[in-house]
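For reference, the structure is listed below as structure tokens.
Note that this complex is displayed minus one protein chain, with the remaining chains in position.
Our next item is chain A:
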Amino acid sequence: MTSLVDSWRLKVQHKSGFEYAGTVTSSYNEARMWPRNDARQAVLDAKIEVWPPARTYQYEDYWGTVVTAFDVHAGHDKLTVTASSTVETLPPGDLLSGGLDWGFDTDRWYEFLLPTRRTRLNDELTAIVAELRARHDNPQDAAMAVCEFVRSEVAYVPGATGVQSDALHAWEQRKGVCQDLSHLAAGMLRALGLPARYVSGYLHPKPSAEIGESVVGQSHAWVEWWAGRWTSYDPTNGVPIGHRHVLVGRGREYGDVPPLKGIYAGPKSTGQGVEVTITRLR
């Protein structure tokens, strides 16, 4: 059994919403904002509140993500979803040692080898992957080299891209947000022959977080790859997944784990707001 002695306890509040130019009469939405129990985290408490009030329906989707679905039929010009959770997280494990070789079976994870719209590469990137692979004799080292490459070549610039952005777009402008860096890393890991997942979650921004201090956190994304076992890594920050990361969902790309998506009948949306507040409780 893993001891939780070294764990952190994080309280995450994720407030997300839309504003409209007039009254929306009907709206159907799905939130993927509910952290899941996993090998490296335990969810102590979670809830999702919707305004205007709506009854919610929960299910676990194909990827294992907890989905909260709801529809609103009262007229509204603003929709807010607030997810609050308390999660115990572990420090990074012994994740990054080499020593595995390339002879592992990928069949179980076949769908994580295929490119998706947001993780597609071009010839230039494919050639770079081939070069990185040639320079490393085991998959862990090659995967780490990919993550280092992404981090060193593509600058993390908040607001540099939109939600529809993809790996190629970030590569061409050499800047992006964590979503883009993760898409690029996932695409390159797949080109290496490693099944790779895109992970959606939260990050506490301070490695030495004070207990009891609430800070502005962020929705975050990172990657996992399979080389006989899964390894998680945060290519944006160049760190393994640990205390500061709270996992919500995994998929092939952002499109499998959007925090909030929906459709509605009414005037166009004038704004979208996201606020994440994270407090280390212990």
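Rule of thumb we're sticking to: contacts are C-beta pairs under 8 Å (C-beta built on N, C-alpha and C of every residue); 3 or more make two chains touch, one makes a residue touch a chain; residues count from 1.
The definition used in the following text is that contacts and distances are computed from a predicted model.
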{"item": "Options \"Chemotaxis protein CheY\", \"Circularly permuted ATP-grasp type 2 domain-containing protein\", \"3-oxoacyl-ACP synthase\" or \"Urea ABC transporter ATP-binding protein UrtD\": UniProt name of the undisplayed chain", "value": "\"Circularly permuted ATP-grasp type 2 domain-containing protein\""}
{"item": "Option from A:Asp61, A:Asp77 or A:Glu275 whose C-beta touches the chain left out", "value": "A:Asp61"}
{"item": "Chain not shown: contacting residue from A:Tyr28, A:Phe104 or A:Trp230", "value": "A:Tyr28"}
{"item": "Of A:Ala39, A:Leu114, A:Ala127 or A:Leu281, the one touching the omitted chain in the full complex", "value": "A:Leu114"}
{"item": "Touch residues of chain A, complete complex, unshown partner", "value": "26, 28-30, 54-55, 57, 59-63, 69, 71, 73, 107-108, 110-111, 114, 256, 262-263"}
